[in-house]
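In this view, the complex is presented without one of its protein chains, the others remaining in place.
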Amino acid sequence: MMIREEMEIIFHERIAEDTYRMTLQGDLPAEIRQPGQFVHILIDQSDSLRRPISIADADTAKQTLTILYKILGRGTAALSKKQSGDHLDVLGPGGNGFPIDSITAERALLVGGGIGVPPLYYLAKQLKEKGIEVTTVLGFQHEASVFFEEEFRELGEVFVTTNDGSYGNKGFVTEILPALEGRFDTYFSCGPAVMLKAVSEKLDGYEGYLSIEERLGCGVGACFACVVQAPEGDSKGYRKICHDGPVFRTGEVIL
Amino acid sequence: MMIREEMEIIFHERIAEDTYRMTLQGDLPAEIRQPGQFVHILIDQSDSLRRPISIADADTAKQTLTILYKILGRGTAALSKKQSGDHLDVLGPGGNGFPIDSITAERALLVGGGIGVPPLYYLAKQLKEKGIEVTTVLGFQHEASVFFEEEFRELGEVFVTTNDGSYGNKGFVTEILPALEGRFDTYFSCGPAVMLKAVSEKLDGYEGYLSIEERLGCGVGACFACVVQAPEGDSKGYRKICHDGPVFRTGEVIL
Amino acid sequence: MTRLRLSMPGLDLKNPIMPASGCFGFGKEFSEFYDLSELGAVIIKAATGETRYGNPTPRVAETSAGMLNAIGLQNPGVDRIISEELPYLSEYNAPVIANVAGSTVEEYVEVAEKISRDHTINALELNISCPNVKEGGVQFGTDAALAAEVTRQVKQASEVPVYVKLSPNVTDIVGMAKAVEKAGADGLSMINTLAGMRLDLHRRKPIIANQTGGLSGPAIKPIAIRMIYQVYQEVDIPIIGMGGIETVEDIIEFLLAGASAVAVGSANFKNPFICKELIDQLPEAMERYGFDQVEEMIGGAHR
Partner (left out) sequence: MTRLRLSMPGLDLKNPIMPASGCFGFGKEFSEFYDLSELGAVIIKAATGETRYGNPTPRVAETSAGMLNAIGLQNPGVDRIISEELPYLSEYNAPVIANVAGSTVEEYVEVAEKISRDHTINALELNISCPNVKEGGVQFGTDAALAAEVTRQVKQASEVPVYVKLSPNVTDIVGMAKAVEKAGADGLSMINTLAGMRLDLHRRKPIIANQTGGLSGPAIKPIAIRMIYQVYQEVDIPIIGMGGIETVEDIIEFLLAGASAVAVGSANFKNPFICKELIDQLPEAMERYGFDQVEEMIGGAHR
């Protein structure tokens, strides 16, 4: 169930260029059903819209969840100014994440781009727990923006690419994929729209799950701000990213 | 000269019902020319208008000034939430106060009503310093709203009235005035418009100075938000409270 | 809680607070947050004759004390709203107001005819003011003669009272209000959003894919209050007020200006519990400002 609460910030740290890790404590983590769900944060009471941020990790025993975010505009810049001990107005967990309970894969490939990496971490942990082998490809702009490589490495093999080659392999994540053919049966991806499109084309034929982003309004499925088109013939014709997604099986929506 | 600076709150305390005392530190106190001037405070950066608050006391050596304010609405409510160590965006000192340098009185009467009392305190201190005898009449709603009686008593004789008689004399400040006839040659008053009007009528014939309030815009004399009419025949026809005032000699403006 | 009760054409309200059209879907999502029966009424998302997919995304953007939206009247069409959405709402004990939109008078009439016959619906809100679709009725909302014409025809077709939702994007709001009153409107609903735009400085293009969007939120409240205040003096039909409501003080301000009831829109996005919280807080706030009954507040600033 989604709840709204003032969660306490118990940890907040810069982990890469413009990129922060924050841990929040409260009752909300107990409501998380799947990796890939998000929290919808009202950063300042005078804001008009909340900001959706993926749950990157959670610890129900400690009643905590972790988010990783990048400063992109006014909201995330204000978020980065918050301090441990401050409280945040959080609504969540929202949406449908990766269907972890029904995944039957033996070997999973995770492909994350930039600030699309966070939800894959919580997913990777749960896949590993289920005994599924995890290989991860992480794409970043350049060396300074790389984060969570080590964390993923503890869970499986990791490949890192940077656009300018300043770290890991030079180029886009898609350039690594051919080399991984045959080493996975299901893939999971999150990142910018162009990347998702390229990845799903490259990995056509595999079972795949994509986490999609769009500017949200309500975040609860009521306002139709976040729709994405479904393929011709679909009876509804669209999906709501905040409610039906953000995770969709490949082919369920048009990228 | 008016300056704008982030002043540090070094003291903040509730002193009566909904009434607070706050001490601010910075370069601004050095610019104060007269008692009766005010500071123009931007309480939150998202506010559209500053709030004018009189300078109730100042200590140039310690670089501090004191304000006394009452919660009347959104702005003053937000101000009351600020804590020592926080900074406030202050513009000031604004306006023309009591012409302390040219006052030639021997015995002064101060008449303050409610949150009009603050500027009279800084005035009283300076009158006393000049060797002028000070008698003060303070009017409040009821016992819980009384403040600064002791502070004024250190400077001269004090009479307190409350509307409901729960403390001091019952009634309005004007009821005390007849008893004080002959004990002063100049008076100074600050308070609600109705009180100023009544006081100036009762004390007709005396040299008097009134500090007037109105909703301000710019606070620097540029927007014409705060005008008050001058008597017929005045060449300009009006005065700006923020710039020509807030203190006017009786008769200079129409109450 | 009889203090909060009031009656308007077709509507017996247990309190004057309802969610605004388009900000509450068809209620289902919010029923997970609280019991919809607590609401004064529910105004549902616009219904058109056929399924509409709406505008491309992004459809929303934040602005200072407000937001822009250009959803573009996305909805499953009147038939599916009746068969798939209304049954759920009918389980709750709150009057339902159907927001009716269209591109032609015929479409308005068709939707009004069909949906007003559903027993769940207590009143229509005639949306002649959506600024976000070229074929969305905005022409009806900015031309008094057209507004009167569509009102007249919908009124004839409808089985339930008709509230006409006015656009603020006009020179003469009073003229619009009088025109639709004369054409038979049972009430008014005001205001819809103001046409606005925000640019993305990096892309050097409007953020909203539709370019312009409708501005809502506290930013527009002074405009809503002004328009309601002016219209209240000139018409004899009740007004459902909206535009930037976030607090009980805002609600009292709308009622004093002349609204009989209020709708809360964008604030549902900040806080999905807002309508319920405002309903709970209203009695205490009324007391604070010296009111015993909701009805005492209506038009109070005109006395």
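Lettered A, B and C in written order, each chain numbered from 1.
Keep this in mind: contacts are C-beta pairs under 8 Å (C-beta built on N, C-alpha and C of every residue); 3 or more make two chains touch, one makes a residue touch a chain.
This one's a predicted model, so the numbers in the text were calculated from it and none came from an experiment.
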Practice task
Could you tell me which of the visible chains the hidden chain touches?
Solution key: B, C
Exercise for the section: Would you mind spotting which of B:47, B:133, B:149 or B:207 touches the chain that isn't drawn? Expected result: B:47
Completion exercise
By the document's definition of touch, the residue of C:215, C:261, C:274 or C:294 touching the omitted chain is C:215
Practice task
Could you please point out the chain C residues that touch the chain left off the display?
Solution key: 63-66, 68, 142, 169-172, 194-199, 201-202, 204-206, 211-213, 215, 217-223, 225-226, 229, 244, 249, 252-253, 256-257, 289, 300-301, 303
Practice task
Please give every residue of chain B in contact with the chain that is not shown.
Solution key: 1-2, 4, 42, 46-50, 74-75, 91, 214-229, 236-238, 243
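The rule is simple: only the chains that are shown with their structure count from here on.
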Exercise for the section: Find the chain most remote from chain A, comparing centres computed as mean CA coordinates. Expected result: B
Exercise for the section: Pick the chain whose C-alpha centre of mass, unweighted, sits closest to the average of all protein C-alpha coordinates shown. Expected result: C
Fill in the blank from the handout: Between the Cα centroids of chain B and chain C the separation in whole angstrom comes to 47
Practice task
List the centre-to-centre spacing of chain A and chain C in whole Å, with centres computed as mean CA coordinates.
Solution key: 35
Problem - Intercentroid distance (Cα basis), chain B paired with chain A, Å - result: 57
Handout entry: Residues of chain B whose C-beta touches two or more other chains
Key = none
